[in-house]
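One protein chain omitted, others in place.
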Amino acid sequence: MSNPSTERILNGEHSYLTIDGRIGGVVLDQRKHPLPWYVTFAIGFGLLQVMMLAFTWLLYKGVGIWGINIPVGWGFAIINFVWWIGIGHAGTLISAILLLMRQLWRNSINRFAEAMTLFAVMCAGLFPLLHTGRPWVAYWLFPYPSVLGVWPQFRSPLVWDVFAVSTYMTVSALFWYIGLIPDFATMRDKARNRLAQIVFGILSMGWRGSAGHWFRYETAYLILAGLSTPLVLSVHSIVSFDFAVSIIPGWHTTIFPPYFVAGAIYAGFAMVLILAIPIRAWYGLKDFITMRHLDWMAKFMLGTGLVVFYGYLMEAFYAWYSGNKYEQYMMMNRWVGPYAPLYWALIVCNGITPQFLWSPKVRRNLAMLFTISVVVSIGMWLERFMIVVESLHRDFLPSSWGMYAGTIWDWATFIGTIGFFTFNMFLFIRFVPMINMFEMKDLLHKITGRVPAQAITQRAHEAAELAEERA
Amino acid sequence: MSSKNDTNITQRDVLQRLKDRLAGRKGPEYWRSLEELAGSPEFQRFVEDEFPNRSSLLEAMKMDRRSFLTLMGSSIALAGLAGCRFLPAEKIVPYVQAPEDLIPGVPVYYATAAVILGYGVGILVESHEGRPTKIEGNPGHPASLGSTDALVQATLLDLYDPERSQNVSKKGQAATWDAFFAEARKTLASLPAGGEGLRILTGTVTSPTLAAQISEVLRKYPAARWHQYEPAADHNARAGAVAAFGKPVQAIYHLDKAARVLTLDADFLGQPPSNIRYARDFAERRRVRRGATEMNRLYAVESTPGITGAMADHRWALRPGEIEAIARAIAAGIGVRMGADAHQATYPWVDAVARDLAAHHGASVVIPGAGQPPAVHALAYAMNQALGAVGSTVRFVEPVEATPVDHLASLKELVADMRAHRVRALLILGGNPVYTAPADLEFADALASVPFSVHLGRYDDETAATCLWHLAESHYLEAWSDVRAFDGTASIVQPLIQPLYSSRSAHEVLAGLLGDPIPGLEIVKNHWRAGFAGPDARFEDAWRKWLNDGVIPGTAAKPVTVPDAKVPAPTPVVADGYDVIFRPDPNLVDGTFANNAWLMELPRPLTKLTWDNAALMSPAMAVRLGLATREKAYVANNQVVELSYKGRKLKAPLFILPGHADNCVTLHLGWGRTRGGSVCAGKGVNAYSLQTSDAPDYGSGLQIAPTQDRYELVSTHYHSAIDMEGRHPVLWRTFDEYQRSGYAPVAGDEESTPSESMFRTPPEYANYDGYAWGMSIDLNVCIGCNACVVACQAENNIPVVGKDQVSRGREMYWIRIDRYYQGTTEADLENPVTFFEPVPCMQCELAPCEPVCPVGATTHSHEGLNQMVYNRCVGTRYCSNNCPYKVRRFNFYKFSAGQPNNAPGNYDNPTYKLMANPNVTVRGRGVMEKCTYCVQRINEARIKAKEQNRTIRDGEIQTACQQVCPTKAITFGNIHDAGAEVSRQKQEPAKFVLLGDLNTRPRTTYLAKFRNPNPEIGTEKSLE
Amino acid sequence: MAQVFPRSANTLARVSLFCVVAGPLAILLTGSAITRSGFNTKVDVPLDQPVPFSHEHHVNELGIDCRYCHTSVTKSSFAGIPPTYTCMSCHSQIWTNSPLLKPVRDSLATGEPLQWVRVNKLPDFVYFDHSIHINRGINCNVCHGPVHRMQLTYKGKPFFMSFCVNCHRNPEGYLRPREDVFNLYVKYQRGDISAEDRRMLDDPDYVPSPAQVAKGKQLVKEYGIKKAQLTDCWICHR
Partner (left out) sequence: MDKRDKSQLYGLLAEFGDAEEIVVAAGKAREAGYTRLDAFTPFPVHGLPEAIGFRDVLVPWLIFIGGVCGALAGFGLQYWINAVDYPMDVGGRPFVTWPSFIPVTFECTVLFAAFAAVIGMLMLNGLPRPHHPLFNSDRFGRASQDRFFLCIEARDPRFDGAATRRFLEELGALSVEEVPA
């Protein structure tokens, strides 16, 4: 294909029916699933078992099975939490912010980007709960009238987290489901299998696609998008407060909120690419997820990547500029301390690698794009490691400095959640239309529509006036 | 079923019958059987005798519900039960007849004496319903003055150690006391006339009663012999005295009178049993307050860094063999007539030191070290005489030991006789000679040739395994005895609890052998009644008073006048290869305390090593041997070296210790046990296996070879913090600077707290007019002895976590002692200035830990305490992350239950349950904990004061760390009361706040460290 | 395409949708109701004791002072449970062979202590001190309910933290003059007790009258009680 940026966002000769067929077919015809689906799903399922095992052992023994200690009270659990939450952000960004910006190219990727958000947030949500010493009383973080007469302590960023993450989860789920209703209706009507009819019938809530339905639907959807946009920004800002609010050198910085949000979108787009590139191939969706889409996403990664890199530079600058001996030592420690290799690996992954995306050739080369996305995901995990561990392990009093290393259980938990994510993601692919069909049809109509919309509206108004005169 | 009115059972029979029933049972099973027994009428009557404290065992088992639940329930409760839900239905069991003076829930204190290496330290023991739960010093006792040390504190754990031997055994098979006495009497009877071949081996004996009993044995069996061997005793001092004066006299130092102190390798601040008193006296001359014009000066010459050297104003690290030369030079310098072989000063500073000492005639003192040869001691005596110290800073008194003999000679003689089969029956009363005897004596196989060998000891240890009979010895808290302090003052040792196991004291055993088996109480009481001038009626009063006061007046050792000390000829300095130095371990001493988990885990004062000993050497030496690189010379590496000495080899992990004398290696004794409990067995390496009887303290000719083995040593200072990383956790000045500055505040802008805060504390709190608790820690007198750490552990039910967990940085100490070295040059590295800094929770007024807790488990009280509520904690660890002092500790596992790997010394074990403080919650898994300023003591005092309608007096509340501190470096009180000592200290210019620039406004503040170097030796500038 | 669902499905759908929202809510409410109910708190549930001891008989009818049996209540955190000897000091004279008292006699004979079932239990991380509460004129019934009316002893109040905190926030309503703490029972018996105090003794859900609160404020001053401090965590938890 020629230069992706001039390429169309919908390829091939498509009618409404072919769109439905191609996308809905994946779900309705359960027989023709590509082999890769089974392989990946099996792997995901296996890793899910690892996660279950790790969590069972954790609940049985206590957080001591992890590598955490004093001074490093937070380890993998919080690193993974931030990492997953970050990944989630791209979904909401694509579906909400791009919608508000009337970016037509979002239509073909928003559905599974949102699914990705949901599953990533599920993974993330596990950690704050299970990293507590006594998970069975973690419900104390919710405000409820208890016989103790005591309440959560609302100055703590952890309580903010509880609210932010649960709200984010709920709103994303609603947003996702609302987006699905008309497609469920389509599935209901396409389905020949009675069971499918009933299931999709229930899910579609008897959607009939009447003009009134669509009108209210679009209003609500648009406003939801408007709400999700500040929400998604707030969530990662609040996550960053977990650190920024404290006094630990390397945590106590005002740059964290923007820097975290950028990082989140960065990681998120990387994950969308990691998912999109193979799936579009396996399910022959290249017409819908075109090179143009991938190109756009690559550019987004480049942009946010630069913001993140700027964040790293600023951290160093402030450390020097603050004149604060603890901050300065913290920075030196990152550069030459025991964890220096990780720091430099991070700079390579998140700072250097994305620069390749300046070249259109690279952006067009799927293998490269995929690799870069993987590297970036690793880099973002390293970033969280740098922030959480390297700041804690050497703070104020040399006497209480320590080292940290994840144990096998730390790794099992991390890998396990990746399995959990994959497991969910592939169930979704198989049982839910992974691309928004009605929006694609809308898109097709917008591209091919004979009569410009204004004219139609114009005619309608005249009609309405005439009708009133009559009455 | 014996009825109430059959009264002809004496208490002893009852005890005996019970013991017989229990005979041969061990451990938990034994516990169960006691529980079954507890209801039986004889036991009932037995525990209701005239001493209420003795009924404790029964109560512990059946009566004391509330206190018990505090322990058993709390772990359940903390496992997540909020509020009062789903608690198991439980019984509440009253007495049948309540003991007279016991109010359930109110602790009682008894005076007694702890026995450390045969000497006594007066203590008061807190007892809850008869369970000893905490040991405090006895203010009326000369060796304590109200303080104790880590060892004395830890003896409490020994009492409850479930691994103590619990019974009589013959060749490892369970037996009974009756069986033993029967066989023993038969054997004694079978001995040739005069008891030929009967030998008794003891450690240091100061107990008048025991001494009397032994001499009675010797009277009865004239041919019998009494041997003594106490590995960690001050043999050289005795020998030195004999050399200097021709008779064994004992030197007692009065450091409160000393303006200048020179120690010749003497660790007088650390070496039991006199350390507590000496530390106090030393500190009295060292406190610096505004306007102070004098401060004592300490010169230390030492080879192994110890806390004494760390306190010194001038410290020189020398090979032990070189110290005699220094001593001679200084002696010459202060005018001791040395005769022909006057030694020439080898070091520039020698003359300066001599001049300074001489300048303080009568107010200076020279203290020789236990590890130095008799000659050095003789020299020191001579110097003290020349300095006019005798009578002021030094007193010579009659030996406190019942029979002062040369222990090593005595032991050698015994071994020789055993080899020659001249020993038919050997009675080892306490101690563990098979383990502690120098390797070349091969005591074990000599002992094997003794047909009838008996070992009375608290543990089934190496000696127990080698002897025919092993008898369980009672702990000093469960048996009657008496003991003399280092200055001779005698105390009655009264028990607080019935023997937990079927054990007996040496008194009871000897009495049994002498065919007059009466209980310990009568033995001891009879002895003192016999010696008592006056009618019995008065004796009873006196006796009661002795028990009450914990000291027997007028028993201090008599002063003796001594001739001028003869100065021995110089011993030739042999220095081939390297020296090996054998030193008692700072915590385990000679191994006596080896099975004590508290002391095992307690970081050594300087190395901060836990659960291991190591071959200590200087950085330079390690570099020369290629065991370390110059850059990383001060970072502990995991090298293992092979030490070869006099044909014996020993592999030991290497630990590089700044300030260690060059060309020598120190090995701490007391480690590498093969038996004697799971805590000590297999930990560390056995230095005795290199020790020889001709040079028990140190010797030359050591070879060191690196090996390929690696071994992980665990030190709680991950960072050896050779410099202070550009930070100032400790502020210090030289005394001279401080005076010249007109006592200007020590803290500069960088260290002091900003006056502004971003937020306004609610007036309800800010302007609270009640108490405001605060603490002040005087770094100038803190000697880093760790007493506070163990006291806190005992008071607050702090669990032991084991080596693995410590290596993961999960130790649980609420107060830790940070050790900092100053200086970065290589010279510093070889002999750094050392600082100790105790760090408990700072109780910040603007506490960073509080706002980040999501459930409000840590908040502020009106009295300014940073409250930690375990039962509200969900365990996010955010508070600890946000604590700049890192004083919070987290229960990563259920440590209180010995998890993850049955760490010993925890609280769900039936015996340890008895030990725990019922007023402090035992923390469960997954909750944060930290220093509370001993809030249980605060609340107790507040309630008492309210009931008496008064306010709490200054000094009425003592935190555990404050109470135990030998130097009284810690002060606690109400900072709203301007007159309170703590408030006065907070007004001192020397006051500084740790990390003050963070504006956390701690309630715990410090007084700066002062050093008083001799200007002639080179003036130092303090850290700017 | 034909109808997938019958007409009834519409209602069904709406109902089920409602349940999805209301269901969890209902469950939570039931849960909290159960937590607060006697089923969980065991309030008003007499427990099975070795001897059917009646506080009403001993306190109200015979007028025996609380401290006669609960000896350490004024001195210690622990109120104290009477040793067998205390029971026998009377029952060696009266009801000497009542079958009900057999366990007591046996206990004395065998030396086997009586084993009562614990009625009032605090979790072990709560440190309650009887002596100071008595000293501040808090009557037994404030926490233990109408003990003087109990034929069989039962738990008078649910010891929820909120229950303790309520009184620690506004002690005025419950403070009495020290001498009245035990005296009230005597007055009660004699019948010359104020209506307010009678309510306090008898009524488990006693709410102090304004007059009492005013009196209480006086006592707070007198006793020098620092009200604010009473809700500090470490007053009860260590």
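Labels A, B and C are assigned to the chains in the order they are written; within every chain, residues are numbered from 1.
Note that contacts are C-beta pairs under 8 Å (C-beta built on N, C-alpha and C of every residue); 3 or more make two chains touch, one makes a residue touch a chain.
Computed from a predicted model, the values in this text were never measured in an experiment.
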From A:42, A:178, A:332 or A:408, the answer for touching the chain not displayed is A:178
Contact with the hidden chain, among A:42, A:100, A:227 or A:313, goes to A:227
Out of A:188, A:236, A:280 or A:293, only one touches the absent chain, namely A:188
Pick from A:160, A:283, A:312 or A:356: which residue touches the chain that isn't shown?
A:160
In the full complex, which residues of chain A touch the absent chain?
15-17, 20, 143, 149-151, 153-155, 157, 159-160, 163-164, 167, 170-171, 174-175, 177-178, 182, 185-186, 188-190, 201-202, 205-220, 223-224, 227, 230-231, 234, 238, 241, 438-439, 441-442, 445, 449-451, 453, 456-457, 459-464, 466-467, 470-471
On chain B, the omitted chain is touched by residues 757, 759-762, 764-765, 844-851, 856, 859-862, 1001
To test your reading of the contact rule: which positions on chain C touch the chain that is missing from view?
1-10, 13-14, 17, 165, 231
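The rule is simple: only the chains that are shown with their structure count from here on.
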The chain pair with the larger count of contacting C-beta pairs, comparing A-C against A-B, is A-B
Give, as an integer number of Å, the spacing between the C-alpha centres of chain C and chain B.
47
As a quick test, compute the distance in whole Å between the mean CA positions of chain A and chain B.
59
Hey, what residues on chain C touch two or more of the other chains?
35, 158, 160-161
Would you give the residues of chain A that are in contact with at least 2 other chains, written as numbers and ranges?
146-148, 150
Can you list the residues on chain B that touch chain A in the complex?
79-80, 82-83, 717-719, 721, 724-727, 729, 805, 808-810, 816, 818-820, 837, 839, 848, 851-856, 859, 872-878, 880-882, 884-886, 888-894, 899-900, 925-928, 994-995, 998
Touching chain C in the complex: which residues of chain A?
144-150, 188-189, 197-198, 201-202, 205-206
State the interface residues of chain C toward chain A in the complex, per the touch definition above.
1, 4-5, 10, 13, 28, 32, 35-36, 158, 160-162, 165-166
